[in-house]
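Every protein chain of the complex appears in place save one, which is left out.
First chain written, first letter: the chains are A and B, and each begins at residue 1.
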Amino acid sequence: MPDIQLMGLFEEPTPAGETIERLRQAGVEENQLTVLSDAPWRPQVLGRRSMGGTIGMMALVGAIFGVMLGLALTGGIWYLYPLLVGGQPIYSVPPSLIIIFEMTMLGTMWTTFAAFLVANRFPVFGNPPFSPQIEDGMIGVLVRTESLQAGAIERLMLEGGAQRVERFEEERRSNDRTWLRAAAATLVAVVGVLAVIELFAYDVLKIEFPSNMVDQPSIAYLQGPRLAAPADAISIDGPDLIAGQPASVPHPMTSNSIQRGQVLFSINCQLCHGPQGKGDGTVGAFFTPKPADLTSRAVQSLSDQQIFLVITQGFGDMPSLRENLYPNDRWDVINYVRTLGK
Amino acid sequence: MAQDSMHLPVWKQPFPEDSELAAQAEELRREHLLLDARPPKELADRVLTPMARLGWVFWLVFVVLAGALLTWLVTWTNQMFQGLGVVGYNRVVMWAPYIINFVYFIGIGHAGTFISAALRVLRFDWRAPISRAAETLTIFALAAAGSMPLIHLGRAWKAYWLIPYPNERGLWPDLHSPLLWDMIAIFTYLSCSLLFEYLGLLPDLAMAREYVTGWRKRFYTLLSLGWRGSGKQWKHLDTAQNVFSYAIIPVMFSVHTIVSWDFAMTLQPEWHSSIFGPYFVVGALFSGVGAVIIVLAVLRKALHLEYYIRAEHFNGMGKFLLVLSLTWAYFYFNSYIVPWYGQDPASRVILQNEATGWAAPLWYLMLFSNIVVPWATLWSKKLRTSIPVIVGVSIFVQIGMYIERYLIVAMSLGYNYLPFNWLTYTPQLTEILITIGAFSLVTLGVVLTSRLVPIIPVWEVKEGQRMQGMRRIGRAMVQTRTEPE
Partner (left out) sequence: MELTHTEPQKAPRAVTLETHKWTLVVNLDKCTGCQACVVACHAENNVPMRSEREVIRGRGQHWIRIERYWQGDLPELQAEFLPMMCQECSNAPCEPVCPVYASVHSERENLNLQVYNRCVGTRYCQNNCPYKVRYFNFFDPQFDLPLEQQLNPDVTVRVAGIMEKCTSCVQRIRRGEEQALVQNRSLHDGEVIPACVQTCPTSALTFGDRNDPQSKVAAVLEDQRKFRVLEELGTEPNVYYLKGG
C-alpha cells in the first residue's frame, strides 16, 4: 500500500528526466509519478509520454450543447410568442444563425472551463504535496510509494542529481470527496438562485412596488371628488356639484329666505305659474299643457333637490332658469314655493 | 565544461567567451525578453514587489478616478430620476453619446483577445508579457461598454426584459432585433474573456501565493484553487487555452460585426451599408491596439516593468498599428466612395457636411489622426520603439476613432430622408460626465487589477525563456526560435 510520497527537487530538466527513466526502470509505475513545475515542460523533455485529455472532447460536447441551446432559444421563443414584425417571417433564418453561432461558442468555452475545473478537481481541498521551491524554478519529481521502498527511491533521486528530497505522509493528498460535495453544493446553489428568480417571474413571490402607469392622471379626476367650480360659473350640463356635498345645499327656511324667494318668484316665475303658483300666469295661459300647479300635492311632495333640478334643467316646456337664478337664489325660491303649498 | 553548461538552468547559462560574440549576445539579451533569462525568484520579485508599493502618485490617481466614478454614478442616478431629457438628444438624433461610448469601448476590448488569443494561435512568442494587461483592458472596457446600453435606456430598471426567461405573462424578447444579438454576443465575449484570463492567471496566482504574506497570501491561495503545477494540470491548461484561443477569435470578429449591425440593419443613410461588418472590426482592432500601447506604457512606468515590457513589444505593436491603419483606411475609403458615387441625396448631404460643413473640422482631424499620423511615423523602427512617440500616435488614434464613431452615430443620424427632420446633436454636461466616468472605470479597473494580481504572465515568460535561445552561426550570435507544441 503506498503510504508515503517523496519529492525530489531538480534544478534542470535533464537530470530530472534521467531520474524519471531510472525510476521507471526500478519499477515505479506511471500513475505513481507526478512532475511539478512552475512553467510547462513538454512531456518528452522529461521522458514521459504525452497524455490525452477529456477536455477536447468536452469542448465538442459543449459545442453541440450550445447549438441545441441556440435552436431551442430561437425556435422556442418564436414558437411561444409568434408576433409579426416588419414583414419578416416569424421564424427568421439569418438572425437565428447569429444566435446559434454565439450560443455554440458560449457552450464550447463554458463547458471547456467546467471540464478544466473538473479534470483538475479545482478548487483543490486537502493538502497535496508541494514545495515553495518549485516556484523558484525547481522541478519536483513526486513519487507515491511504500515506506519500505522510500529509502531506495530517495537514494536514486539523490544520485540522479536532486538538490533535495522531501518526504510527505500519505495523508497529504487532495481531498476528492470534499471537492465533490463542494461542486454539488455549488450546483444546487446555482439552481436554487435560478429557481428563486423564476418564482419572482411567475409572481409566486411578489414585491409590490409602484408600477409607472397604473395610476393614470387621465382617469384620476373621474375617480375623485371634482374641483369646485368658481362661484359665478354656470354649468352647461348636469347638476351643480360642489365637492364633498350633495347637489347644492338647501337653505334653511328662514323668513329672510322666504322673503327673498318671494321677490325672485315674482320676477322669474309669476308670469307662468301665477301669483299664487297655481299655474295660471298670464304667459302660462298660452302653453299646452299648462304650467304646473305649485300648490298641488304632486309638486309639494317632491323633495327640495328635485325642485332644484327642475329649476336648473327645465322641465318639458319650462325653460332652464340656470342663467336667471344663482343656486342660492334657487333655494330661496324653493323655500317660498313651500310656503305656497301651505 | 560544455557538458556542465547543458545541465544548467537557462538563467545560469554562461556567456560566450569571444568578446565580439559576447557583445552580440549582450545586445540580443537587452533587446529580447525571452533571451534575457533570470532566476524565477527574480522574475517573481520584479512583478510582485512594485504591486505592494503604493506611492503618492497611485493615491492621487486613485482619488481622482474614484471621484470621477462617483460623479458618474450620481449623474446617472440624476438622469434616471429626471428622464433622458437632461441628455442632448432630440426627436431625430436619439442615439448619440452612450452608443458612441458603447461602440468605442467594445472596440477597445478587441485588442485583448487579439493579443492573447490570435497572437497565441499564430505563435507570436513576443506577446508573452503583454497578454494579460491587454486582456484586463478588454474586460474593463467591455464592462464599461456593457453599462452604456443600460444608461441609454429610457426605462433602465426594466432592462431585464431583454433576457429570455420564462415568466408568468409569457413574454419573450424579440430575436429579430440586433440589440438582442448584441446582448448575447457581448455576454459571450465578456464571460469567455474573463474565463480565458482566469485560466492564464492560475499559475501566476500560485506563484504569487508562495512569495507573499498576510491577506495577500490568503487571497491568492483562495484564487489559485490549489494549483500545483503538475504535468496533468499543465496539460489540461494547455488544452483549455487552445480551445479558448481558437473559439474566442470568431467570437471577437462576430461581436463587433454584430455591433455594426445595430447600424447596418437600419434604413438610415450612411448606416445602411454592408461593409459595416468588417469595417467596424478593423476599426475596433485599430483603436484597441492603440489603447493597449497606452496601457502598457503606463503600467511599465507605474510598476517599473522595464525588464518585462521592452522596445520589442512596442515595435511589434507599432507594426500592427500601422497595418491596421492601412486596413482601416481601405475600409473607410470603401464606405465613403460607395455612397459618394451613388449620389443618394441624403447620403450626399452627410458627405458634404463632412467635407465642408460644420462637421468638417472633426472629419479632417479624424483623417489626420487615423491616417496621416500613423503613416508618417510608424514605418520607422526608431519611432516605433520610442515610447513617447508611439504613445502619442496611439492617443491620436484614440481621438480619431472616437470622432469616427461620433460622426457615424450622432452626425449621420441628424440627416435623413425628409429634410424637415434634419437636426443637430449637441452634447450636454450629463453625457460628458458619464463619458469621463466610463473612461475612469476602465482606467481604475486596470490600475487596481495590476495591483491585485500579477499583470505579467510570468509563467509564459518563463516558458518562453526556457524554450528560446541563441546560438552561434559563423561570426554572429543569432536568436533561435523553438516552436511551442
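By our rule, a residue touches a chain if its C-beta (ideal position, glycine included) is under 8 Å from a C-beta of that chain, and two chains touch if they have at least 3 such contacts.
Since we're looking at a predicted model, the values are computed, not measured.
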Problem - Chains in view that touch the one left out, judged over the entire complex - result: A, B
Problem - Per the touch definition above, residue among B:K12, B:K158 or B:K381 touching the missing chain - result: B:K158
Practice task
By the contact definition given up top, give the residues of chain A that touch the hidden chain.
Solution key: 81, 83-88, 212-213, 216-222, 227
Practice task
Kindly note down the residues of chain B that lie in touch with the hidden chain.
Solution key: 82-85, 88-95, 149, 152-156, 158-159, 161-162, 171-174, 176-180, 183, 262, 265-268, 413, 416-421, 423-424
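FYI, only the chains that are shown with their structure count from here on.
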Completion exercise
chain A and chain B have mean C-alpha positions lying a whole-number Å distance apart equal to 33
Problem - Touching residues on chain B, where the partner in the complex is chain A - result: 6-9, 11, 39-41, 44, 155, 164-168, 170-176, 180-181, 184-185, 187-188, 191-192, 195-196, 199, 203, 206-207, 210-211, 222, 225-240, 243-244, 247-248, 250-251, 254, 258, 459-460, 462-463, 466, 485
Problem - Residues on chain A engaged by chain B in the complex (per definition of touch) - result: 11-12, 14-15, 34-43, 46, 48, 50-51, 53, 55-56, 59, 73-74, 77-78, 80-81, 83, 85-86, 88, 92, 95-96, 98-99, 101-103, 105-106, 108-110, 112-113, 115-117, 119-120, 122-125, 128, 130, 132, 134-137, 142, 161, 174, 197-198, 201-203, 212
